[in-house]
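Every protein chain of the complex appears in place save one, which is left out.
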Amino acid sequence: MTLDDILTSLFPNGRSIETSGAMIAGRAVLPDGGSIHVLGLTQGEPLGLDEAIVLAGRVIQIVKSGDRAPILVLVDSASQRMTKRDELLGLSEYLSHLAKALLLAEAEGHRTVGLLYGGSAAGAFIATALATGTLVALPGAHPAVMDLPSMARVTKLPIDVLTAKAEATPVFAPGLDNMVMSGGIHIVWDDAAPLAPQLAALLRLPHGRDDRGRLGAERGGRRKAADLAERVEHAAASHQAA
Amino acid sequence: MTAVTANDVSLSWYEASARQRIDALVDAGSFCEFIGPELREISPHLSIFDLPAQFDDGIVIGRGRLDGASVLVAAQEGRFMGGAFGEVHGAKLTGLLRAARTLKQDVVILFDSGGVRLQEANAGELAIAEIMRAVIEARRARVNVVGLIGGRAGCYGGGSLIAGTCSRLIISEQGRLSVSGPEVIETNKGIEEFDSRDRALVWRTMGGKHRYLIGGADAFVEDEALAFRQAAIAALGAKRGCNAAALEAEQKRLERRLQRFGEVEDAIEIWQTLGIDDPTDVPALPTGAFLRAANDRENADDAR
Partner (left out) sequence: MEKLSFRLSAPKRAGGTRTQAIVGVVASGNLEVLLERASPADTCTIDIATAANGFGAVWDAVVRDFVARRSAGGLRISINDGGARPDTVALRLAQGVRKIEEPER
C-alpha cells in the first residue's frame, strides 16, 4: 500500500494532511465524527535533528491545544541520521525530546498510536513508533535494530551462521514477526480490509500501561523481561519495609 | 536520624568497575543490591552465540543512601559486552524505575554503555523503549532521575536516548554522549564524514566538555568518584517534574541550538561562538579553568 492508499483507507470521512519533505502532519476525521491528529515520518528517510525538532514541536502544540484527541504517528523511516553534524549538535537530545513529547501527550490524555507501514531502525524507531502508547503495523513493515550484514560485521560471525541462528530465535534478527513476538508490536492489521474500523477498534481498547513485556512473554519472544521487572519492583518494595 | 557516613574514597570513575563506582558513590556501606549475582539471572541468549554470561548481566541495581537520603541506584558495567542493553540487563533497570515511581524514590543511573546488545537486539531495543517510558512516568510522579556519564564505554545508542529522558545529567571529560558511535558513522558514511581513529575529533564532537558547553549535560566534573558523588547530591536537591512547560522550554532550547550552531562544521567554532578566548585550548584545560572558560555556555536549566 502506498501512503496515500493507507490514508484513504484510514480516513474515508476526510483528512487534511500536509507533506513537508519526508514529514507529514495534519488532522483527519474518525468514523464517529471525532478528530484525530496525524503525524508521520515517511519515504524511508533517516531521522535527524532537523526532522525530530519539527515533529516534537507539533506534538507539543497538540498537547497545549488541550483537545485530548488521539494522535496517529505513521512511520516509514531508516535509522537515525548518521552524520558528524547531527552528533556534534546533540542528536540524542533531539531524539529523546521527540520521544518525550509523545510520552507527554499520552500522559496528558491523548491516545497515541504508532502505525509502522515501512521500515524503521535503531534510534529512529525508538524516538517515534516505540514512543507511542500502542504500536501497530501493516504486513510488509520491516523494523530492525541493525541489518544482518552489519550485525555480521560487528559480531564477527559469518552471515550464513547468523541467518541460521535467526531461524532459532526471534530475539535478535530484524523483521516484523520477530518484533511482534517480542511484544513491541501490538497487532498487525489486515491490509485487505478497510483500515478505518481497525483503527476505531484499537482506539476503543483500554490502555495506559506498558504491556509490551507481558505480550513478549505470552508470545514467547521475550520470556524473562516482564517477570524480572516485576521481581525487581517487589524486591525494592520489600527491602523498603525492612 | 540516620547517621551519614561520608564517602571519601579516591577513585577514577573511568577506570572503576560498576560495583566500585556504586561503593564510592553512596554513603559508605549503605548499598543493598536487588536480584544480585547469587540469583544467577543471566542472559538466556548469549549461549546461542557461544558467549560467556555474567551473573548480573552487566548491571548492578539496588538501594543506597546519598548524604543520608535513600536513593535507587543502577550501574552498568561497560567492560561486559560493552555495557550493552539486553533483555535481562534492561528489565532490571525497567523494574527499578517502576519501583521508583511507586515508592516515590529518586534514581541515579550510572551509564556505561555502547547501546543495544546486538546478540539480543530486539529485546534490547524494546528494553530501551520501556525504560524511557518508565523514566518519564517516574518523573511525572515528581521523582528525580539523575544520569552520570563518565565510563569506559561512554553512553551511546539507546543509552544516549535514555540519558536524554533524565532530569539531570552529570558528565566528566571522559564521558562520551552520542547516538551513533564513531565507527558506526565511519562505516555507514565513510572516513570523509567521520574518521573514527581521530581521537581528538571523537572527544571534541562527543566528549563531556562539548556536551557541557552546548547544554547537553548540566554539570561537569573531574574523573573522580567523589566529584560525581557531590554533583549527584546537588542534582537530587531540587524536585523537577516533566510537564508541557518543561518540554516547551526544551523545544525552545533545542531550536535555539540549531539556529545558533546549525551551520557549524566543527566543535571549535561552537566554542568560539560561546565566547571562549582560545577554543583550541579547551581539550587541554583542567577542570577549574575549563569551568571558568565555560561561563557563557548554553544552559539547560529546567528545559529538559
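So that you can tell them apart, the chains are marked A and B in the order they are listed, and the count of residues begins at 1 in each.
In the analysis below, a residue touches a chain if its C-beta (ideal position, glycine included) is under 8 Å from a C-beta of that chain, and two chains touch if they have at least 3 such contacts.
Treat the numbers as computed from the prediction; the structure is a model and nothing was measured.
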Partners of the unshown chain among those that are drawn: B
Full-complex contact with the absent chain, from B:G29, B:G262 or B:G275: B:G29
Residue among B:E38, B:E192, B:E263 or B:D277 that touches the chain left out of view: B:E38
In chain B, positions touching the absent partner: 17, 19, 28-29, 36-38, 40, 47, 50-56, 77, 79-80
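Convention: only the chains that are shown with their structure count from here on.
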Between chain A and chain B, centroid-to-centroid distance (C-alpha), Å: 24
Interfacial residue positions of chain A with respect to chain B in the complex: 49-50, 53, 56-57, 60, 63-64, 80, 82-84, 86-97, 99-101, 103-104, 107-108, 122-123, 125-127, 130-131, 145-146, 150-151, 153-155, 157, 165, 168-174, 178-179, 182-184, 210, 212-213, 216, 221-226, 228-233, 235-237, 239-240
List of chain B residues in touch with chain A within their complex: 32, 34-35, 41, 44-45, 48-49, 61-63, 72, 87-88, 90-92, 94-96, 98-100, 102-103, 105, 116, 118-130, 132-134, 136-137, 140, 157-158, 160-165, 177-180, 184-185, 187-189, 193-194, 205-206, 210-211, 214, 216, 242-244, 247-248, 250-251, 254-255, 257-258, 261-262, 264, 266-267, 270
